[in-house]
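Shown here: the complex without one of its protein chains, the others still in place.
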Amino acid sequence: MDLYRRTLFKILGLTAAGSSLPGCEREVHNLVPYLLPDGDIVPGVANWYATTCQECEAGCGTMVRVMEGRAKKIEGNPTHPVNEGKLCARGQAALQGLYNPDRLQGPLRREGKRGQGPFRPVTWEEGLSEWVEQIRIHAGKSAMVTRPVTGTLASLLTTMMDSLSGRLVMYESTGEQTLRTANHLSFGTQALPHYDLANADYLLSFGTPFLEHWLSPVSFGVAYGKFRQGRPMVRGRFIQVEPRLSLTASNADRWIPLRPGTEGLLAMGIGQVLLRDGLTNLSSSHQASFHRTFSAISLQAISADTEVPQEVITQMAHELSSANAPLIMGGGPAAAQTNGTTTLILINALNVMIGAIGRRGGLQWMEPQDPPVDLANAGLAGERTLMDLAMEFEQGSRTLLHLYRADPLFTLPPSLKFEGVFDHAQFIVSFSPFLDDSTSMADLILPDHDPLESWGDHVRQDTIPVPAWSVSQPVVRPLYDTKPIGDVWLDAAHRLGGSLGERVPWHTFHDLLKSRWQAVLTKHDSPRSFETRWKETLQEGGLWPSTIPHHQISPAIPSITYKPPQFLGNSSDYPLYCYPYPSLGLHDGRGANRPWLQELPDPLTTGIWGSWIELNPTTAQSLGIHPGDRVRVTSDYGSIEASVMMFPGLHPDMIAIPMGQGHRAYGRYAKGRGVNPVVLLGPNYDEQSGSLATGGTRVRVERIKGGSQLPMLEQSGKNPVFGNLQETGGL
Amino acid sequence: MPQNADTAERHVVLGFFDPTTSLPPVLDQIRNQGIPDIFMEILSPLPLETALLNKPVRIPLYRLTIIGGIVGIGVGIFFAAGTALLFPLVTGGKPIVSIPVVGIISYETMMLMAIAVTFVATAINIAFVQQSGLRNDPRIDEGSVGLSIQVGNDTAKAHSISRLLQQAGASEVEIRTIASDS
Amino acid sequence: MTDRPTVWEEMPKINRDLLAPLQTTTWTYFLWVGVLSCLVAAGAGAWTFQIQTGIGQTDLHHPIFWGSYIASFVFWIGVSHSGTFISGVLRLTNAEWRRPVTRLAELMTVVALLVTALFVFYHLGRVWRFYYLIPYPNQRELWPNFRSPLMWDATAIFTYATASTIYIYLPLIPDFALARDRIHGWRKTVYRWLAIGWHGSQAQWRTLEMAIRIITPLIVMVMISVHSIVGFDFGMALVPAWHSTIFAPYFVVGAVHSGLGMVMIGLYVLRKVYHLHNYVRTEHFEKLGKLLLVTTLLLAYMYFAEQLTVWYGKVPDHIAVQHSLLYGAYAVPFWFMVSCIYVIPLLTLVWPRFRQWPVGLMIVGLIINIGMYIERMLIIVPPLAHPRLSFQWDEYFPSLIEFVILVGTLALALLLYSLAVKFVPVISIWEEKLGKKHAPKR
Partner (left out) sequence: MSQDLQATKEYSTKAASSYKWEMVVDLDRCSGCEACVVACHAENNIRISGEKEASEGRAINWIRIERYWEGDYPDVKVKFLPVMCQHCDDAPCEPVCPVYASYHTPEGLNAQVYNRCIGVRYCGNNCPYVARQFNWFDPHWDEPLADQLNPDVSVRSGGVMEKCTFCVQRIRSGKEVAHKEGRRVRDGEITPACVQSCPTAALIFGDRNDPDSRVSHLTKSRRGFHLMESLGTHPAVTYLRRLSE
């Protein structure tokens, strides 16, 4: 150990000398005296580079600390409007994507049967020419499934797929497709509003996991801090309604559990009370239609169905009306039912009733902006769209599949039969930097750089008060023989030649990026040269106006009828609702190859490095199940086995399972660990948005032989008693 | 008996007595031969209850013990207080020189030094003091009492003492001659 | 002179009897030593493995940072109190019956102390840096921190080890001389050195007796301080149920309790193996049995006082530990321990007839030692397993590596003792003779 630091310095010093990175670096060769306390060590000098986090779609601005040519730490960019200098666990763990031991180190060609490997390293020339050859063979029959991308890369991919008459599908399992659909129907705009939590004084949230992964968790985190303690004399009050006490719910002043899928009904009840007691400030023209919509079901029936007492419903309505700046949000599990869109429309209508639209501390939209770079016009796809794609492959109208950082084989339930795409596709190319479950089915892998090695940009024009146009820059030299996906597509365009080559005359993605930004920067700020402005933009991490006018929305609340949620599986065979939820660290599974995130305790169960089944203790008792017992969870579509954790904050008719584990591939930390709960889910959709109702499957739980102690941070979890606080000063 | 003219010789007369024999009269006879108590020694397999010989004690052992103890206290104070003052690091809000600690450490080092010094003094006493130049005789431990008399290089005296012992009832008498500087 | 001729006449027989173990060795002895050596080798292998791979080979984990090694450390220190207590306290009180027992007990002291020191090394996370504990200034002119109870411990144990080695050696000098004259071969040379020219002169006897008289009270004081300081290791800590004033005296009494139990075993086994019935008589067992009864009652009284205070005070931190003992995760070992060290000794030793039965007393000694070992574990583990932040509550059970090391070390102790028996007369020959001389005729 004593020598480790010295050798580290030595090694890093050498690599730094060869580094081509911008900025001057001072090499540090101090020998650190053996017995010197750490406080005495004079640290070396580090450089910080601004870039953009790409771990989720929020697009937080980051600063990467680079010493001796190695990225050391990622922190939030203090000036960035999304995250204001803060960063979540997943964003910080992006370093373990860069330095992941299981990264693909160069292009690979499949040798054996598809899906069984082995892969043979090939040169880029071999790989690219084979791929271009395949594009030619499958002319007009290309398709690409990618994680959601924005900005220049999105426009390049769109252009390319357009030119090849291909189909571009951006998919994200937690893409809140339902929310977008509901908002479109309610407010007539594609853009999501900015929920002005920081200035609200009362928050009623229907299931939104805004402190975990919903939309932009870091900006919500920042706002939540202000909501609670950021203003003198005002402390925001927060009510969360959902069947499982999530991390977000655990922060609420009051958690109101209800029967899964009845969030819309509860919203209807609250609206009913608001209307009944004349607590809305709706225009008289609206009154009638609202009355029609909200009085369809009696409060008594609502209370019985939701299991929320009438007086609680009334109380919530009165609290909403007496608050100065109440705010209502809906999403997460509330949207993950067959009636998700309806539920969210009802919630939106409640926001209209309390006058939250466009209000400070309410829902705000910014004036539509002319983005500096194209917004992707492909948009996000729901599961239905993927099913359409699968159909096209089955019919043979699509034969060439491209994958980019999307793992549909892992994130989609097998009951959706998406693996048919992999059976029918004649050739599969993946640009993913890891051998994930889907990429291991590929014929050719052309691995992308890590985001920390790449140029790029990110456009964010909703859910925050001002638009954020962020840039990413390489902060370290590429570790391996990988190529950025943009370069690869441009190369392909030139190889394919013809009009395509003319449409994209750039040779590298960096050139393309700069040319896009040249247009913007010269437009926004003329006097100085582009190069100066570009460098400043890179230093700052992007471009964002300080303020922007609000866009006035006139809500169009459609007259809707409440639909009860539909569940797959009858209640006698399958008595329990199944709720798979994205894990805080691993999210939908993409974090599973980062040891930091595997070792990051789930905040509520404190489980690490594995999967578990959460059961309400009373339910467990009635089933004769004890903590740590192994159980089998079965639905009509599949079954999984895992150990049980007691979870007092769970609706007794429900089980919850974290997502993110159960990979068949994806590197040493993820492979074969835990179970993937999506195998339980049946093809149950919210028809309006076309997204999968992940909460719409029923299951049964039975105890099986065995049982093992789950790795947990909480040691007392090994005892059947739950921890209680002692001497913490009345915490 | 080998004789060596180059070195001075000493004669030791050793008589073995039955333990029931009363020794004081014998000792008196030897004293009358002009041999002082310091040249006599009684060997026994057990400590005898009464001191039959009158020999001066140079330094009482307990005094050395006390000196050792005092030195030990000094060592303890140095360890517990001195070393802390040499590099005064604060730990847990405790004083640099904590009196109870000094007490505990000094107590232990005091005991250590006292016992060690006592032991060393004892060992030196046993090993070197008043050596008669005789090895232990196994017969003593078999149940007899030995009386040894150093007579210097006076061979005639040795023989007369030897006779005297035989007359006094010694079961066996030996005269041993030892090269004094060997 | 009031000597009884019989004592003097018996001397050749006493010499023969008591030196016999040194002179004759049976094949069973070699077998025994062979088996022990294998166990020791296994323990050494396990320790090597632990050093190579890390202290994590134990089942220790936070917040239970101390476990079986420290428990064994405390246990063996306790065993070491047998010799000092019996020969020291009984010598001070002039209890004549001590004579055949002292040497055997003192030998236990020395062996137990050697073993005790080993446990400190097993326990260290970086044992290869053990010398940081030695009081000398390092490169940065920093000495060890004597404010740490562990340094008190180190000082005290060093003192105790030195003192008890001296204390067993001094009365051995005449016996070494005896052996020197009667045993041949390489051992003769060693005995010659160790006998430092002893020839039984009155001057030597006087010096020796004086030295023993001076050292005896000192070593009793050291003994009490040593186990008090071991108790302080726990008492000084803020850990719930450790932070208690009774720990120092409780540890001293507990040590004597297990030490006496161990002497009972040793006495019985040695008497049986070396046919020492003439020297170790039922009378000795009975006396030891009475002492054991006293320590049982004393220890039970202290334990009760300790637990009663916790129970009545109802401080949540402490009560959590007590609950885990009385009816929680540690209830089974706790009640087993209570039976072993309090109930069984009390119910048996109160019967005068039982105290006449050496086999029974030996078994009680064994039970007490098993119980005391568990008691050491229960002193250390449950409080650590119940820190004030209940989020961190945990359990602990020694790992296989720990067991192998513990067994290997027990074997080492037995081996050292067995080897010592071949080198040192287990009954102090001259003291036995002296005792016979003083004893009234039957």
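Order of writing sets the labels: A, B and C. Residues in every chain begin at 1.
We adopt the following convention: a residue touches a chain if its C-beta (ideal position, glycine included) is under 8 Å from a C-beta of that chain, and two chains touch if they have at least 3 such contacts.
Since the structure is predicted, the reported quantities are computational estimates derived from the model, not experimental observations.
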Chain not shown, its touching partners among those shown: A, B, C
Contact partner of the left-out chain, one of A:59, A:330, A:582 or A:610: A:610
Of C:36, C:105, C:151 or C:262, the one touching the omitted chain in the full complex: C:151
Residue, one of A:72, A:114, A:664 or A:703, that touches the chain absent here: A:72
Residues from chain A at the interface with the omitted partner, ascending: 1-2, 4-5, 8-9, 12, 28, 33-44, 67-68, 70-76, 83, 85-90, 92-93, 95-96, 98-101, 211-212, 217-218, 221-222, 224-225, 228-229, 235, 245, 247-248, 250-251, 253-257, 479, 584-585, 595-601, 603-604, 606, 608-610, 616-618, 648-652, 668, 673, 709-711, 713-715, 722-725, 727-731
Absent-chain interface as seen on chain B, which is shown: 87-94
Interface with the undisplayed chain - residues on chain C: 53-56, 59-63, 65-66, 123-127, 129-130, 132-133, 140-142, 144-145, 147-151, 154, 233, 236-239, 384, 387-392, 394
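Definition applied: only the chains that are shown with their structure count from here on.
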Cα-centroid distance, chain A relative to chain B, in whole angstrom: 90
Centre distance in Å when chain B and chain C are each reduced to the mean of their C-alpha atoms: 32
Chain A-chain C separation of Cα centroids, rounded to whole Å: 64
Multi-partner residues of chain C (at least 2 other chains): 140, 142
Multi-partner residues of chain B (each touching 2 or more other chains): none
Chain A partner contacts - residues on chain C that touch it in the complex: 63, 138-140, 142, 316-317, 320, 329, 388-395
Contact set on chain B toward chain C in their complex: 18-20, 22, 41-48, 51-53, 55, 61-62, 65, 79-80, 83-84, 86-87, 89, 91-92, 94, 98, 101, 104-105, 107-109, 111-112, 114-116, 118-119, 121-123, 125-132, 134-138, 140-144, 146, 148
Residues on chain C engaged by chain B in the complex (per definition of touch): 1, 3, 5, 8-12, 15, 135, 137, 140-147, 151-152, 155-156, 158-159, 162-163, 166-167, 169-170, 173-174, 177-178, 180-182, 195-211, 214-215, 218-219, 221-222, 225, 229, 430, 433-434, 437
